[in-house]
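As you look at this complex, bear in mind that one protein chain is not there, while each of the others sits in place.
A, B and C label the chains in the order they appear, each numbered from 1.
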Amino acid sequence: MYFSGGAELLFDKKKKHDVNLPAKETPWTIKDLLPWMKDNMLKERPELFIQGETVRPGILVLINDADWELMGELDYSIQNKDKIVFISTLHGG
Amino acid sequence: MYFSGGAELLFDKKKKHDVNLPAKETPWTIKDLLPWMKDNMLKERPELFIQGETVRPGILVLINDADWELMGELDYSIQNKDKIVFISTLHGG
Amino acid sequence: DLPKKSKLSNPEISRYSRQLILPEIGIKGQVLLSNTSILIVGAGGLGCPAAIYLAAAGVGCLGLVDYDEVELSNLHRQILHSESKVNVKKCVSAAQACTELNSFVKCVPYHLQLNSSNALKIISQYDIVLDATDNVATRYLLNDACILAGKPLVSGSALRFEGQLTVYNYKGGPCYRCLYPKPPPPETVTNCSDGGVLGVIPGIIGSLQALEAIKIATGNECSYNQKLLMYDGLEGTFRTIRLRGRQSTCPICSDNPTITQLIDYEQFCGARASDKDKSVTVL
Partner (left out) sequence: DLPKKSKLSNPEISRYSRQLILPEIGIKGQVLLSNTSILIVGAGGLGCPAAIYLAAAGVGCLGLVDYDEVELSNLHRQILHSESKVNVKKCVSAAQACTELNSFVKCVPYHLQLNSSNALKIISQYDIVLDATDNVATRYLLNDACILAGKPLVSGSALRFEGQLTVYNYKGGPCYRCLYPKPPPPETVTNCSDGGVLGVIPGIIGSLQALEAIKIATGNECSYNQKLLMYDGLEGTFRTIRLRGRQSTCPICSDNPTITQLIDYEQFCGARASDKDKSVTVL
């Protein structure tokens, strides 16, 4: 798991996180992952990362270097060793 | 196989080449590959690419994004799907 | 409108000789460049390097939009200005620097804030637009104006040690709204005044924006259409992301758009079209 563009500031200011998801009967989807991250990784102000059941506007989710829209978004089934990136879009110049 | 820095100019001016090496009893090494390239891919002026049994000074060989010196140089045994890059060092500014 | 050229003069051939011998440019590409008008919105950290390299390369006309004046705290990254230009209009200072480098280029400074009433009129006079701005509201405005005017938008951004680059509205690729249908909550938006930026980061991204524009103008393939470059200058990593295509639900670039004219972008974003309001920001 990798955070950039400022999203890492909510996650211990660390860009790279190796995450082992607990075993589960049904496959992990991004939809399952987000609340799990909220409970287990986000320390404060979760609304700056998650809104409702999805990421807040302005955060792009990437699965193995592809926009999650190409991969099924929330319904994507996470595979072992998938590289999931959350980037906060930059606006400065 | 990938050429850059100008080395591609000797290979049909094409940077990317997909190459299938013929079957052989012993594994293909870079040492075997170079004369094969000279016979099968290089159209003219082979001395601008190969000198003696190795590449000419100023060409760097990369195997899967690592300097071939880290991989055994001429003795490296080529694996299926290896990405081999020949770059000519640039000197301009 | 520029009078269209069909060949180069001898001084042009001598000036551009090092790029004329590139087969991907050649006389044909150089003539194309000299017939291309490029609008750069923002003469700051991204706009400065983009402008000077486009001027150097010999585009026909370079429009430079900025409502701001040069401040001392700009000079760590806005390299076309100088100490003697503090308080001078940025668009004028940048245009002057470009003209001094290459008097073949027609430089047009616009000392104004791009808004819903003036954007389309300006943009429609150019072939390619560079987003070198510093705030969300102007980024949505520029996107919508480029869709309505049918212009490719080369978008760059930078903050801290990071930069991003994409080309929108080009050859069927997505637009800014396809990727970001809703604006980010204002409290999550960090600008360069608050978050800081190392000056050379927008230098790198602005230069890459110039390169994409040159490739578009000369008929070469552009590299970041439906792709996003993520650059991390601290780690030295460049990552290229495959992006979604044009969205059939996009309110502005789909076949049945619900937005057909420019709106109020400060209201839409809940934020001012400036990086100067020091609201509380976190990310």
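Just so we're on the same page, a residue touches a chain if its C-beta (ideal position, glycine included) is under 8 Å from a C-beta of that chain, and two chains touch if they have at least 3 such contacts.
Since the model is a prediction, treat every value here as computed from it, not as a measurement.
Within the full complex, the chain left out of the display is in contact with B, C.
Only one of the listed residues, C:L8, C:V65 or C:I79, touches the absent chain: C:I79. Of C:N35, C:N115, C:S193 or C:S274, it is C:S193 that touches the chain left out of the display. Listed by residue number, the positions of subunit C touching the unshown chain are 11, 14-22, 24-25, 49, 52-53, 56-58, 72-73, 75-77, 79, 81-84, 100-103, 160-161, 192-201, 203-204, 207-208, 210-211, 214-215, 220, 222-224, 227, 229, 233-238, 240. Although one chain is not displayed, its contacts with subunit B can still be listed: residues 4-7, 9-10, 15, 45, 48, 56-60, 62, 65-67, 69-70, 87-93.
Please note the rule applied: only the chains that are shown with their structure count from here on.
Chain pair with the most C-beta contact pairs: A-C. Subunit A and subunit B have Cα centroids lying 40 Å from one another.
Centre-to-centre, using mean CA coordinates, subunit A is 29 Å away from subunit C.
In subunit B, no residue touches two or more other chains.
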